[in-house]
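All protein chains but one are shown in place.
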Amino acid sequence: MIFYAYSILLLPLIAFIVQMFYGKKLPRNGDFISVGAVVLTFAMAVALLGMILVLSDPEFHIRSTFTWIQVGDFTVTMGIYLDNVTVITLLVVSLVSSLVHIYSIGYMEGDPGYARYFGFLSLFTFAMNGIVLSAGFFSLFIFWELVGLSSYLLIGFWYHKDSASNAGKKAFIVNRIGDVAMLIGIMLVWSVVKSFDFREIFAAVGAGAISQPMLTTAGILIFGGAIGKSAQFPLHVWLPDAMEGPTPVSAWNHAATMVAAGVYMTVRIFPLLTAGAQIVIAYIGGFTALFAATIAVTQNDIKRVLAYSTISQLGYMVMALGVGHYMAGFFHLVTHAAFKALLFLGAGSVIHAMHLGLEAAGDHDTDPQDMRNMGGLRLKMPVTYTTFVIAALAISGIPFTSGFLSKDAILSGSLAFALAHPHHFLLPVFGFGAAILTAFYMFRQIFMTFHGKPANKTVFNHLQESPQVMIVPMGILASLSLFIFYVFPSFNPFTAHGWFESLVHKPPTVAGKTAADLAVYVEGFLEQAHLPTMILSISVASLGILLAYLFYQRHRLNPDTWAEKLGPLYRLSYHKYYIDELYQRGIVSPFLFVCEQCAIFDMEKYDKIVIDGFAVVTRALSRFSRWIDDVIVDEFLVNGVGKLILWAGSAARLIQTGRLQNYLLLMICGLILIFAFVVF
Amino acid sequence: MNHLTVYLVLSAILFSLGIFAVISRRNAIAVLMGIELILNAANINFVAFSRFGTTNLDGQIFAIFVIIMAAAEAAVALAIVLNLYHNLKTVNVDDASTLRG
Partner (left out) sequence: MNVVGEIIFWIFVAVTVGSAGVVVFSRKLIYAVFALLFTFFGIAGLYVFLQADFLAAVQLVIYVGGVLVLMLFGVMLTNRIADIRISHSTRNLLVGGGATLLLFVILVVTVLNEHWSPLNMPFQGNTVNEIGQLLMGKWLLPFEVASMLLLAALVGAAMLARRSDQSGDDA
C-alpha cells in the first residue's frame, strides 16, 4: 500500500519534469505523458479504495516516515500517512485530475503554450497529492506553498494578458496572507510539542501539553491558511479573478482540488480544534456561504457565478466542520468536487462553442462568457445542457442526487448544533438562506443560458456541441453526481448510510474536555434534526427554483424592476460589496505608496548620498594616496634615499684623497684609539 | 737601573718623530727618511729588551733582520720614487693622487 502511495505522489512529479524539459519536442507536445501519469495515478487510487473497502475498518491508518533533517536537537520527520479519508481524497483528486487532463486535450487545442500547460497540470497534481498524503505539518506546508505556486502559474497561464497575470498575482498574494497565519499557528504548536508530525502532536496535545487559550489561537491561525486557500471571507477575493485562467484549470483548481485543500487540512487537524476554535470556524463558514451566495445572484459572467458558488459551497463545508459534523463536511467535499467540476466543464463547453461561433460570425467584440449574450443553447448543445442540469440539481440539494445527501447532512448538523445551543441560531439561518439563494442563482443561470430566445441569431447558428474528449468526462461526472455511488450497499436516497459513512468516522478530539463534550452533546440532537432538515431543505430549494423560473423563464416577474426596487442591495451585490475596492484603497494603495517612498528614498537619498558619497570619498582618498605616493614616497623616500646615498658617497669620497700621507694619518689615529682602549 | 726606561722613551721619541715626518713631509725622499727613523726606533726597542729582559741575543738577531729589511725596502722605495719622478716630473707626494676617489 505504501508503494501505491509513493507512486501516486511521485508519478505526476516525473511527468512534470519530463514535460517541462522535453514537452515541446515530443509528438503532440507531450500531453500523453501527463495524461498517462495521472490516469495511472487514478488507477492506483482505485486500487487503494478497493483495499480499504475490503478492510472496512474505520480506524484504519498506515504511517511511513523517515527522518529528513537532524541537527542536534532539531529533527524533522517527513512521510506518508494513509487512512480512509486520505484514500477517498486521493481518489477524488486523481479522478477529477484525469478528467480535466482529458478535457484539456480538446479545450486547449492549438494553444501555443500547450506543452507548458500540461507540465503545470502535472505539477499541480503532484503538489495536491503531497498535501493529501502528508504525515506532518512540515511537508504539508511545503506542498501547500507548492499548490499556491502552481495555482499562480496556471491562473496566469496566458501571461501576456494583463488581467490574467494580475489575477495570478492576486491569488498568490492573498493565499500568502493565509499562509503566514498558518505558519504562525504551526510554529505555536511546534514551540510546545517540538515536533511537526501529526500523530506525535495529537498525542502530546491529548496529554495536555498545550494550554487551552494557546491551542485555540493556534487552531484558528492554522485555519487561517484554509481561509486563504479555500477562499473564505475575508480572503475570498482571489477566486473570482482566478477565472482568468483556462476553464479546465478553474474546474480543477477551484472546484475540486485546491480549494478543497483547505477543507482537507481542517479535516486533518480536526482533533486539535477546541470548542472556541470550532465556533469561530463555523461562523466564518456560515457567513461566507450566505455572503457569496448573495453576490452570485446578480453576476452576469457565467464563470463568475460559478466562482461565487464555489466560495459559498466551501463555506458550507467549513461550517459543517465547525459544528463538529466531521463526516458531513468531508462528504460535501467529495460530492462538490464532482458536480462543481462538472458545472465548470459545462461552462467551458459553452464558452468554447460561443468562441467558435463568434469567430465564424466575424464578431470579436462580444464577450463569449456573458450570459446575456447566450440563450436557447439547449437546442444546439443537448449533452452539455443535460449534464449541466444534473449538476445544478445536485448543488441545489434535490433528492436522488449526491448533493442532496451531503447538503442535507450539513444542514441537519447545523440545526442540531442550534438546537443544542439555541444562542447559535444564526448558523442554520446562514445555511438555509444560502440554500435558497443557491437554487435561485443556479437555475437563473440555466434559464438565461440554455432556455429562452438566443440573443444573437447569426452566432447561434454557428454553435455546435463540443467534441468527444470534452463531452465524455462531463458525462462521467454527471453520473457521479447521482446518489448511487455513495450509499452502496444501501439504496435509500434519503439517508447517507453506506460505505462512505461507515468508513469515515470522526476522529476523537484531543483538544480538551469542552470540545469533546460539545461533540457528544451535539450528536445527541442529530437524529432529532434530521427529518425537519430534510423537509426544510427540499422546500427551500424548490422555492428557489420556482423563483428563478418565474423571473427568467416565464418572465412573470421582471428582474430589472425588482433590481430597481432593491436598488442599494442590488448594487452592493453586483459590485461584490465593494470589497475589492476596499482592499485596494485601504491596503494595497497605502502599501504601494510606502513601497514607492522606499524606492524614492533608496534612489534619491541612499543612492545619491551614500553610494555616490562613497564614490566621492573614495576618489578623494585615492587622490590623497596618489599625493602620498608622488610626494612622500617618490620624492621623499625613493629619491631621498638616492640623494642620501649620493651625498654619503661624496662625503665618504673625501677620505680618498689619493694621498698616501692622509691614509697613514688615519691609520695612526686608529692606532691611537686602539691603544687608548687597551691601555685605559 | 733606569736605563731601560730611558731607551724606551728615546725610542718613543724617535718613533713619534718618524711618524710625524711620514705624515707631514711633502717630499717623497723625506717620507722615506721618516720610515728609516721609525725602523731604527723599533730596533732600539728590540736591543734594549734583549739587553735588559733576556740573557740571549734574540733581540739583536731580530734587529739584524730589521736592518736587512730596511735596506731592501729603501732600495725598492727609491726605485719607485725615481719612477714617480720620471712620470710626474715632481717628487711632491701631494701630486701623486691619481687614486683619488
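When the chains are written out, they are named A and B in that same order, and each has its own residue count from 1.
Following the convention adopted for this analysis, contacts are C-beta pairs under 8 Å (C-beta built on N, C-alpha and C of every residue); 3 or more make two chains touch, one makes a residue touch a chain.
On a predicted model such as this, the values are computed, not experimentally measured, just so you know.
Participant: What is the set of chain A residues that contact the non-displayed chain in the whole complex?
Facilitator: Chain A touches the chain not shown through residues 661-662, 665, 668-669, 671-672, 675-676, 679.
Participant: Name, in rising order, the residues on chain B that touch the hidden chain in the full complex.
Facilitator: 1, 3-10, 12-21, 23-30, 32-34, 36-37, 40, 43-44, 47-48, 50-58, 60-61, 63-65, 67-76, 78-83, 85-87, 91-92, 94
The rule is simple: only the chains that are shown with their structure count from here on.
Participant: Could you grab the centroid distance between chain A and chain B? Build each centroid from C-alpha atoms only and quote it in angstrom.
Facilitator: From the centre of chain A to the centre of chain B is 119 Å.
Participant: In the complex formed with chain B, which residues of chain A make contact?
Facilitator: Residue positions touching the partner: 652-653, 655-661, 664-665, 668.
Participant: Which residues of chain B touch chain A in their complex?
Facilitator: Chain B residues touching chain A: 19, 22-25, 31, 93-94, 96-101.
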